[in-house]
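Of the protein chains in this complex, all but one are displayed in their positions.
And then chain A:
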Amino acid sequence: MRRLVQGNEACAQAAIKAGLSFFAGYPITPSSEIAEVISRYLPYKRGIFMQMEDEIASINAIIGAALAGARVMTATSGPGFSLMQEGIGYAVMVEAPIVLVNIQRGGPSTGLPTEVSQGDLMQSRWGSHGDFLCIVLSPSSVQEMYELTYEAFNLAKRFRAPVIVLSDEVVGHLREGVDFDNISLSPIVERLKPEVPPGSYYPFEPSFNGVPPLPEYGTGYRFHVTGLFHNYKGFPTSDKKEISNLMDRLQNKIKHHIKEFFKLEEYQTEDADILFVSYGITARSALEAVNILRRQGIKAGNLKLITLNPIDEEVISSILENREMIFVAELNMGQLVLDIKRLGCKNSIYAINRYDGDILTPQQLVDEVRKRIQVGAGN
């Protein structure tokens, strides 16, 4: 059955479908509907919803619940996302499987609470202090919000790491018809359980692809976690070898398996001379811009990134090859374009940016392309 659903509602329903058992959050525009929908449905699924005193409490509460055995999520936007940064680093360090949704709004600071932005891409990669890595997913439709939120839970458990769903105000508030019966979801991934008896279990001893099992509390496995650098027992260490091993493992447990989860979508890229690179709501405009340009006889295509971090550089580089012009469209002052310039350095790469709280329209993208083509012809 097709239903008209809002992006934020789809996010909430996907979390419940994924087995969410604890949600902690704090009201913030434009993500509040996620908390509202969850507060209404979760209790009947034997889950617990808590509106915390702030976003710092929210992320820390879900980390505690995740370590104890719950399937957890929080949702926020710009200012709240900033407050959660320390918690993200902590979740990386203690390897807590958490899902964090950021419905981006205009920033910096209080910025534009009710209007769209894609300004938090770099913050989602680098916002917490120190080198860390977490998976970032970007939906561009209501259905994709549903699919990626669901997928985020599986990835968090698979890698025992935080996963960020980086959406935006327009996708969050967009209402689209979604046929939920015909969405194919992968089975729920269970967290890795130890195969050894409690006495021989260590919380940071990787047993499977660099990921250590994480037993539930109350099952006989008692362990210690700390945000300090620690050894495989979870005890603080200043041993140089143990520190670098931990740092490497926290990155490699995800990076070495990028092929398992890295997603992008190509549209009319095969023969495209002009290539858009886009993500989130901007990808929707880019698709339409491709159609308009094609009708005008210009061979355009779109590369939509779904996984924004880490990115499969080889795959992206090969798609960027042999294009006349590449346009990176985003609702910020130029963030993803830095990657694209690095990966497609031989091409002519242009940034199309908007940061006034409105989306880039298909016509704007078309105009930008035509302007560049004319400049090229004039030379």
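By definition in this document, contacts are C-beta pairs under 8 Å (C-beta built on N, C-alpha and C of every residue); 3 or more make two chains touch, one makes a residue touch a chain; residues count from 1.
Criterion: contacts and distances are computed from a predicted model.
For the omitted chain of this complex, the UniProt record lists the protein as "2-oxoglutarate oxidoreductase subunit KorB", which is one of "Putative ABC transport system permease protein", "Glycosyl hydrolase", "Spore germination protein" or "2-oxoglutarate oxidoreductase subunit KorB". For the options A:Gly87, A:Gly106 or A:Gly344, the residue in contact with the chain missing from this view is A:Gly87. Touch with the chain that is not drawn comes from one residue among A:Asn8, A:Ser21 or A:Ser167, which is A:Ser21. Within the set A:Ala35, A:Leu67, A:Val116 or A:Val211, the residue that contacts the chain not displayed is A:Leu67. Across the entire complex, the residue among A:Met52, A:Met122, A:Met247 or A:Ile373 in touch with the chain not shown is A:Met52.
Residues of chain A in contact with the chain left out of this view: 3, 13, 16-17, 21-22, 24, 40-41, 43-44, 48, 50, 52-54, 56-58, 60-70, 72, 86-87, 90, 94, 180, 217-220, 222-228, 233, 235-236.
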